[in-house]
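Can you read through this structure? Questions will come right after.
Complex shown without one protein chain; remaining protein chains in place.
Think of it as A and B in the order they're written, each chain with its own count starting at 1.
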Amino acid sequence: MSGIEKSPWLIHYDASSCNGCDIEVLACLTPMYDAERFGCIVTGDPKQADIFLITGSVNHLNIPVVKNLYEQMPEPKAVVAIGACAYTGGVFSECYNISGGVANVIPVDVYVPGCAAKPESILDGVVRAAQILAEKRKSLKVSQREKRKAMKKAKRVKGGAKAAGGQS
Amino acid sequence: MIVREIQTLEEITVGDLIPKVHALKAEGWRIIQVLAVSGPEANELTYSFGLGMQFKLLRFRVGSEQTVPSITPVYVAAYLYENEIRDLFGVKIERIAVDWLGKVYDVKGDKPFSKVTVTGACVECPPSTIIQGTKS
Partner (left out) sequence: MSAHEKAAPGPTVIPFGPQHPVLPEPLHFDLVLQDEKVIDAIPQIGYIHRGLELLVDKRDYLDYVHVAERICGICSFMHGMGYCEAVETLLGITVPDRGRWLRTFWCELERVHSHLLWLGLGADSLGFENLFMAAWRARETVVDVAEETAGGRVIFGSALVGGVSKDPSDETLKRCIAAMKPVRAETLRLANVVMNESTVRHRFEGVGVLSKEMAYALGAVGPMLRASGVDYDVRRRGYAAYAEVDFETVTETAGDCMARALVRVREIEQSFHIMDQIVATMPSGPVAVPVKGMPPVGEAWVRLEQPRGEVLYYVRSNGTRNLERFRVRTPTFANVPAMVEAVRGASLADVPNIILTIDPCISCTER
């Protein structure tokens, strides 16, 4: 099977950003920057998404929403935090209603710098996330294989133990 | 065609609010916003209205235990401002037409804006007429 890194599906959520980074994310999808040439498709459904693009510093009310979206995404998944806000809270880091960065809420794989982040760097971030996705998928496969092996082994050992128990 | 902006500030009392607002509504003024500033003992509320390029402010102070009547029976559109002020500053506003029961922003912490107290400044400012704007 060819890797999902060739056609990652994106979901975008604005967790209390100033809109600056959001419109740059949208600009990435339009003809000038055109993320679709990397096979990306934007979806509104977290259950179909592979890459989570998140902007903004995540306010108090948004924490459950962000967690919920993240948990609904199937494994493997990658998170791209866009802009200074998503990194540390940016200019808003001293505001009372801010959790100060996406990493405080969900694990982040790629940070895109800038305030506002430029479309070029957002594209870089998406491409990097696709690579991470491929690595994650590989390790997921390996770990699944190992899990299966371990399970088989456990069964065998158990069976053996039973057999041994029968003998005595 | 440039219209000169005229800003006027009028200090009133809580009791005067509703009759004043009724009079403004009858003259065709529209509500622009309601501002709250938290002071050391009292909160200060400023209601702004606009008619063409004219800009009128009504201002009064309320103690933390005092209640303020809602102006939503006259200007329905004020419900957002009033809910916001009640949630963020803890000003007691009564009978708001659309009541969110303290859930406008659902912020972290209780009445965050009430913790910053603004001392002095315009509390002493005389009721003034600020005239601003370029050519007519």
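Odds and ends about this structure:
The rule we apply is simple: a contact is a pair of C-beta atoms (placed from the backbone, for glycine too) under 8 Å apart; a residue touches a chain by one contact, two chains touch by 3 or more.
On a predicted model such as this, the values are computed, not experimentally measured, just so you know.
The set of subunit A residues touching the chain not shown comprises 13-24, 26-27, 30-32, 44, 56-57, 59, 61-62, 65, 69, 90-92, 94-98, 115-116, 118-119.
With the whole complex as reference, residues 1-3, 5, 7, 30-33, 35, 37, 48, 52-53, 55, 57, 75-77, 79-80, 98, 100, 103-107, 112-113, 116, 118-122, 125, 130, 132-135 of subunit B touch the missing chain.
Assume only the chains that are shown with their structure count from here on.
Here the CA centre of subunit A is 45 Å from the CA centre of subunit B.
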